[in-house]
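Removed from the display is one protein chain of the complex; every other protein chain stays in position.
Order as written gives the chain letters A and B; numbering starts at 1 within each chain.
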Amino acid sequence: MNPTGSRSEQKTKEDKFFLLEKPALEGLLISLLTIYAAVLGGPIVSFTAGVGMVFAIIWAADAVRKISKYGLGTGVPSVGMFGIGLACIISIFAVSVNAFWSPMIGVVLALVIGWISGKLINKILGMNIPSMEKRIAEITAGCTLAMIASFIVIAGTLESTIVFSSYILTGISALGFIGIAVAVFHAYNANLGPDEAQDRTKMLTVLDALLLLLILGIAAFFMGYGSGATLAYLIGAGITIFMSIAFILISFYKFWTYVKRDAWQITETGLLPSEEDLN
Amino acid sequence: MDPLIGMGVLALVGAVAAIAGYTEDLESVVGSQSNPNSQVQLAPQMKYPHRLFNKAISGEPLSNGLAAVIGAVIAVSLESFYDLSIITVIVIGSVAAMMIHMILATTSFFGRISSQSRFKQPIYLDVFKTNLPVIAAYAFMTTACILIICYLMTSYLEIWIPIPLLALILGITVGSIGSSVGDIQYGAERLYQNLEFGSGINAAYSGNIVRKAESGIRSGVDNSWFSSKFGGPTTGIAFAAVLFMTSWITVLFNPEWGNAVGWIGLIAGVLFILATILINRFLEKSARRNFGPYREEEKTEIVE
């Protein structure tokens, strides 16, 4: 997709180990760190898991952006739905295996299973998209981390009994499922076009992830209050709400500045551009 | 459950579903979401800049599923927080879903058009300001109707799925019906009204969409006026029919009364499917008879 680079140059770029790329490294490290901070710190710092969720979504969305440039034939959302379908099963599996190690188990499993599925799709179905394995593995891993982080935002812990009773069985799992999927693919889908810019897409990803975090925080606060949660849990959920509102405003403002930078013309009203304008 | 109450609830579900399908289709038409979006997206590239609202949140099923789930989550959590009436929580949940939907629509509109700057497609702020409230209103209606159906189903039809999960299922279903049924009239007729009626859109005309309205320059609101006459109602009928026909099997032939009744329900379902096949065959034949072929049949048969 890089018109100036030669084919071999592209190949080496795509063949690079995924951790050498900035979004992957950031997404993996920051989300793991913040998730463990929330696990160790207890429900009062559950908002740090929210930060981890945002970074995990940025990682997955970046991979969606890179793979969708090749044209999948079925639109951008399908790859997001594939990732979230795998991630949903893997994250619940990881939490069932072991509460403390679940983020690690989840990431490793997601990378392995995502890589296998990418390989199968690429080779057997004959899609022949360069680095499909790597990107699907990254999308699945990002979605899995985001899902596990959202467990903490709602449940305040990774103990499987509490996660099951407060996250999965209340139906908030549906929000995690579709919300993470939309946050992962919406940014690239909404910026699709020849003049798509990476920073604008990334800022929109941040905005989408924060919107999801806001809804999760509201649900955590009200549901926690209704079921008699501790004060620490409510404070954690309250911080999540205020933090996400503040950053939503900031990211929307930055997105708007990028739009003003990139758009050909922003006009209050007007007729269609004339023939002379177009040539 | 009393069968009469069941039938009454079913009728109510059908009526609400019809409204949900109608508003869902019109919402997607105002914003040019879903499949016809490919033409609206292509138009500036073919040197036809336009004043349509180009909103590509995602396919309709997923964006409607998200809106319904957000509404349901807010409604359910408010219900557990404070003892409010169901109508109140449905309204508050739908407002929250509507606001998230508005933000997604806004960012999609600005994002897509900024990504087309080399084709010199301007961002018209008045288009944004006049179309967004319409999109918000329709999104609110759709979400509220889906939530009403969810509450009816869980309380009266004895489907004990948590409401957010049920909302996800129904939201995806209404979206997939809206994008398959309602968008045809928008994509194949309204966007190409300058072409002769009664043929598919020649691929050579792709992107050459109509940009002038009955008066002035066309925007999304003009399209919803057109689609409200045919595309919207058919979507409403389709969604209502799907919910009504699938629930009807289990309400009228309730498997609770014994498995034999359940198997009669199966026969009823099969009969309905056979009826649709026959109606479809009749439609196909009558269309061919009335419209005729596009070109004469060659004298010599083609070797098959």
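We adopt the following convention: contacts are C-beta pairs under 8 Å (C-beta built on N, C-alpha and C of every residue); 3 or more make two chains touch, one makes a residue touch a chain.
The rule we apply is simple: contacts and distances are computed from a predicted model.
Asker: Which choice in "Sugar ABC transporter permease", "3-ketoacyl-CoA thiolase", "Gfo/Idh/MocA family oxidoreductase" or "Tetrahydromethanopterin S-methyltransferase subunit D" gives the name that UniProt lists for the one chain left out?
Answerer: "Tetrahydromethanopterin S-methyltransferase subunit D"
Asker: Which listed residue (A:93, A:225 or A:256) would be found touching the missing chain in the intact complex?
Answerer: Candidates A:93, A:225 or A:256; residue touching the omitted chain: A:93.
Asker: From the listed residues B:30, B:57, B:73 or B:181, report the one that touches the chain absent from this view.
Answerer: Going through B:30, B:57, B:73 or B:181 one by one, B:181 is the residue touching the chain not shown.
Asker: Per the definition of touch given earlier, which of A:46, A:131, A:173 or A:205 contacts the omitted chain?
Answerer: Touches the omitted chain: A:173.
Asker: For chain A, which residues touch the unseen chain?
Answerer: So the residues of chain A touching the missing chain come out as 72-75, 77-79, 81-82, 84-86, 88-90, 92-93, 96-97, 113, 116-117, 120-121, 124-127, 160-161, 164-165, 168-169, 171, 173-174, 177.
Asker: By the contact definition given up top, give the residues of chain B that touch the hidden chain.
Answerer: 34-39, 59-62, 157-162, 165-166, 168-170, 172-173, 175-177, 179-189, 191-192, 197-206, 230-231, 234, 237-238, 241-242, 245-247, 249-250, 254-256, 259, 262-263, 265-266, 269-270, 272-273, 276-277, 279-281, 283-284, 287-288, 291, 293-297, 302, 304
Operating definition for what follows: only the chains that are shown with their structure count from here on.
Asker: Which residues, counting only chain A, touch chain B once they are in their complex?
Answerer: 75-77, 81, 169-175, 177-179, 181-182, 185-187, 189-197, 200-201, 204, 207-208, 211, 215, 218-219, 221-223, 225-227, 252, 255-256, 258-259, 262-273, 277-278
Asker: If you look only at chain B, which of its residues touch chain A in the complex?
Answerer: Chain B reaches chain A through residues 41, 47, 49-51, 56-59, 62-63, 65-66, 69-70, 72-74, 76-82, 96, 100, 103-104, 107-108, 110-126, 161-168, 211, 217.
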